[in-house]
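Of the protein chains in this complex, one is absent; all others appear in place.
By written order: A and B. Residues from 1 in each chain.
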Amino acid sequence: MKIWKGGARVRNKKSEWAYRLMTLPGLLLLVLFCYVPMGGIIMAFENYVPSRGILGSEWVGLENFRYLFSMPDVSQVIGNTVIIAVSKMVLGIAVPVAFAILLNEVCSVGFRRVVQTIVYLPNFISWVILGTIFQQMFSANGLVNTFVQSLGFEAIPFLSSGPIFRALVILTDCWKGFGFGTIVYLAAILSISPDLYEAATIDGANRFQRILHVTLPGMLSTIVLMGTLSLGNVLNAGFDQIFNMYNIMVYDYADIIDTYVYRIGLISMQYSLSTAVNLFKSVVSCGLTATAYIMASKFANYRIF
Amino acid sequence: MGKRRYSVVDIIIYAVLTLGTVLCLLPVLNMVAISLSETSAAATGTVYLWPKKFTLASYQKLLSEANFFSSFMVSVKRVLATLLVAMPITITMAYALSKEKKYYRERNVVMWLAVITMMFNGGLIPTYITIKNYGMINNFWVLVIPGALNVWNMIIMMNYFRSIPHELEEAAMIDGAGAWRVLVRVFLPISLPTLATITLFTVVNSWNDFFTGLVYITKTAQYPLQTYIRSLTVKIDFTSMNPAQLIERMKVSSITFNAAKIVVSMIPVMIVYPFLQRYFVSGLVMGSVKG
Partner (left out) sequence: MAAGMLTSCASSSAPTSTPSNTEALSSAGTEDSADWTTPYSEPVTVSIGRGGGTIAWPEGEDIENNAFNTWIKDAMNIEVKSAFFLTDGNDLKQQIALSIAGGDIPDIMIINDPLQLQQLINAGMITDLTDVYEEYASPLLCAMVDSYGGVEKAWSTAYSDGRLMAAAELNPGFQYAMTWIRQDWLDKLDLEGPKTIDDLFAICERFVEEDMAGNGQTIGMEIDKDGNLAGTYNSVGQLDPIFNNLGSYCNLWYDDGTGNYVNGSLTQETKTALGKLAELYQKGVLAKDFATRDYQASIASGYCGVVFGAWWIPSWPLNQTVNNNPDAVWAPYLVRVAGDNDYHVYNQNRNTYWTVVRKDYEHPEVLIKLLNCSVEAQVSFDGKALSDEETAALDLRVPNEVLNHYFGLANIDWGAWPLNVTLRFEDQMLKIAQQQMQQVEDYQTGDTDSLTETELANISSIVSYMDGSDTSARAQEYYMRYTAMKMMLDENDTVKIKEVYYPVTTKTMELKQANLIAFRNETFFKIIMGNEPLDYFDNFVEQYNAQGGAEIAAEVNAQAKSE
């Protein structure tokens, strides 16, 4: 429903300038603190030596990338990264969404607040500590296996079997982060107009149908947005977590790009190589995000952001 | 909602939520327990939910560190300054970018400029050199300004603003309101849950970030709390012949000390979050535009 009175056009010009003014400080910050340093990306194409500086180091073109891709195991490592990151992404959306929906269905405000606060707390425990805790908990004689064995089963080799370790990584990461996602999705749910719920109830929808036809659609834009933004992380897969939890026995399943590069000692003092790795990751994330955006735009006529 | 009978589904929901909560609560209790345990007992890895050989030594050490309170104040200043600087910038930018292209021509360009900074990064060295050239090393504002615009928060806010029905805005504009007034009088009051969300994230991020202080501030007295706490290490020379030193240094091990550090970092959240939760209330006020 457009309202185009004569005066509106003038107001639009004024509004447009207001919008420009509103984005100006933010843009200034972005330019000063993100785009200016971004020039440093050329380090990826140089043989950077700190004492020579960024402009003084020798240009080597794609040599760094060629070197990285010729490392042994590189395709396995990339494969691990993608598998782990995609799994984390999927769980990282499904679980908080479900949890937020359930939380919303609860009447007791007190209960909800307590739950909201507590599930956010694991987010604050660094992987350095959690790594040790999980290594102990899931070790051959740890808590979990003691429990499993008391039920009569064999001990599960969480820390020494590659595939199982990978699952462990994905699940523990989900556990640590779902409180964070819950906040965002809960806020989204609360933004849905109560009128819509009323209307649905009047039409005879039960709780499940209300969730399906009111809550979920109301959250859809947020879900799509969060999903797309996490696409930007698809090659990250969690260095801190894996570095602090893994061990030699599971390298072939759990080595991701960042831990592999770190282990090879490529990070220390080899700034060009680490910049090249990051550039590679950035290009892939950007490509994926742009693809998602374009597809949504073309096929669903929807702008993700 | 008045009293009602709880159905089976309700019970299941409560059960699932309780399970999730308990799973998250356990490691927090574990942290607290370890931080209150004696070092050797904690070293065995068998401290679960209750301290073994209770001792406050880790906290005493933490709080007795010379710069603890000064760095605490630096962090408080940092959070307040960040809120004052970051929130207006983020909110106004989110609002402007929530407008469609026909109302704001450069919208898509600016949007992509912002998104790209989330994916591409110059890296630590170029960023350090840049900030050094701006003269911000050892300057309090380096803790506030470079990170003031969190693009992620901004996009979340923008996404929410976009979902607000156009009718609301048009109605206000017909009544003579300009863009600013619409933002403040119309949009903000109905954005409370999302506003509370990004406020929470802003507070948490600026309180817990240790890295900025570590790299850009070299005077310990000017460290924010998390950077300061991180710098407190327990380094023991076991070849020392001095019993007083050996005894003293064994009171607190890195295991118990690190646990205490984490508990301390969770406290602000546990204070701020419940306070913000009252804004997690439902519903747009649709009263102004009906039918």
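Miscellaneous remarks
Quick note on the criterion: a contact is a pair of C-beta atoms (placed from the backbone, for glycine too) under 8 Å apart; a residue touches a chain by one contact, two chains touch by 3 or more.
These numbers come from a predicted model, not from an experiment.
Only one residue from A:31, A:62 or A:140 touches the chain missing from this view: A:140. Note that of B:163, B:205 or B:231, the residue touching the chain absent from this view is B:231.
When the missing chain is restored to the complex, the residue among A:47, A:160, A:201 or A:236 that touches it is A:160. Within the set B:108, B:163 or B:220, the residue that contacts the chain not displayed is B:220. Within chain B, the residues in touch with the undisplayed chain are 38-41, 43-46, 65-66, 124-125, 128-129, 132, 214-215, 218-221, 230-250.
Where chain A meets the omitted chain, the residues involved are 49-53, 132, 135-136, 139-141, 159-160, 247-249, 251, 263-266, 268-270.
Basically, only the chains that are shown with their structure count from here on.
Centre-to-centre separation of chain A and chain B, using mean CA positions: 17 Å. Interface residues of chain B, counted against chain A in their complex, comprise 1, 4, 9-10, 13-14, 16-18, 20-21, 23-25, 27-28, 30-31, 45, 48, 89-90, 92-93, 95-97, 99, 103-107, 110-111, 113-123, 125-127, 129-131, 134, 145-146, 148-149, 151-152, 154-156, 158-160, 162-163, 166-167, 170, 173-174, 178-180, 191, 193-194, 196-197, 200-201, 208, 258-259, 262, 265-266, 269-270, 273-274, 277, 280-284, 286.
Partner chain B is touched in their complex by these residues of chain A: 1, 3, 5, 8, 11-12, 14-16, 18-20, 22-23, 25-27, 29-30, 32-41, 43, 50, 54, 99, 102-103, 105-107, 111, 113-122, 124-126, 128-130, 133, 136, 143, 175, 178-179, 183-184, 186-188, 190-195, 207, 221-222, 225, 229, 232, 271, 274-275, 278-279, 282, 285-286, 289, 305.
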